[in-house]
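Excluded from the complex is one protein chain; the other protein chains are retained at their positions.
Presenting chain A:
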Amino acid sequence: MSVDDQPIKKPFRWHILVFLAPAFLVYTAFMIVPLAGTLQLSLFRRIDQQLVYVGLDNFRMLFGDPRWSVNFWNALWNNVWFFIIHMLVQNPIGVLLAALLSSPTLRFRAFYRTAIFVPTVLSFVIVGFVWKLILSPLWGVAPSLLNSVGLRSLFAPWLGKEEYALTALSLISVWQFVGIPMMLIYAALLSIPDEVIEAAEMDGITGISQFWKIKLPLILPSIGIISILTFVGNFNAFDLIYTAQGALAGPNFSTDILGTFLYRAFFGFQLQLGDPNMGAAIATMMFLIILAGVAVYLFAIQTRLRRYQF
C-alpha cells in the first residue's frame, strides 16, 4: 500500500456489522442467554410455588448434604476415569493411526480413513444400541467370537458388572471417536513440509526415530488441541451412558457421570420430580470444571508449546 492512494476518510464499514450480526445474534440467543439463565437459576429455589433468591444455598446443599454430595463426587470421579481412558487409549491410537495413514507406502488409504471415521458420524443412539447388542450375553456376537478362539471364559456381561461397566462404555466411546484425533493429526502430519523431512533424511534420521524426533514435536500443538477437545467432550458427555445404561446409570450408579446426574436432577426420572434449581447448580459446576480445565490448558500449556514457522 502506498501513501498517496490512502483515502482521506474511511467510510464506516457497515457490512462488517451486517455480516457479524446473524452469528452474534444466534450465538447470544442460543448460548449466552441460556448460560446466564442457568447460572441465575442456580441461585434460586422454589419455596411454596415462589422462586426465592437463596444465594449459594443450592451449592451448599450439593456439597454439604450427603444425599447430593455422594452422588456428585461419584459422578465426578467416574467422569475423570472416563476422561483418563480417552486420553490413554483414544488419543495414542489416533496418533498411531494417523502416522500409519500418512506413510507413503500405504495402499487403500482413503478406504481406511473413511472406515475409521464412519463411527464418528453415527448417532449415539445407534452406537449405544449396537454395542449393547454386540456385548449382550444372550444374542451378542462377542461371546460366540470369543468362543471360536477358545476364550469364552474371558467373557463377562461387562455392561452389567459394576467393576467393568464404565470402562467398557469408555472404550465404546473411544471406538466411536477415535476418528477425530486421527483426522486432526493426519492433517497436521500432511502439513509438515517435505523439506523438513528431506533434511532429516539427509541427516540420517528415518523411520521410527524420524517420527519421534521430527514429526511428533511438530504435531504437539494439534495433540494439545485434541486433548482439550476430549476434555470438554468427556465432561459434557451424556448420550452414550443414557442410551446404553438408562438415566439411573446402573449398575449401582457405577456409570453415573456429571451429564446423567444433571439429567436426573433437572428433569426428574420416573417418580422423581425434576428440580430445575439443583439441576442448574450441577450444570454450573460442570461449566466451572470445564472452564477451569480449559483455562489451565490455555495459560499453562498452550503458551509453552513451541510453534514452528515454515
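Convention: a residue touches a chain if its C-beta (ideal position, glycine included) is under 8 Å from a C-beta of that chain, and two chains touch if they have at least 3 such contacts; residues count from 1.
One rule holds in what follows: contacts and distances are computed from a predicted model.
> Given the choices "Iron complex outermembrane recepter protein", "2Fe-2S ferredoxin", "Metallophosphoesterase" or "Probable sugar-binding periplasmic protein", state the protein name listed in UniProt for the chain not shown.
Spelling it out: the chain absent from the display is recorded in UniProt as "Probable sugar-binding periplasmic protein".
> Out of A:V196, A:V232 or A:L248, which touches the unshown chain?
A:L248
> Which candidate, A:I8, A:A23 or A:L273, sits in contact with the chain we can't see?
For the chain that is not drawn, the touching residue is A:L273.
> Of the residues A:F59, A:F82 or A:W158, which one touches the chain left out of the display?
Of the candidates A:F59, A:F82 or A:W158, A:W158 is in touch with the missing chain.
> What does the interface between chain A and the hidden chain look like in terms of residue numbers?
67-68, 132, 135-139, 143, 156-162, 245-246, 248, 250-253, 269-273, 275
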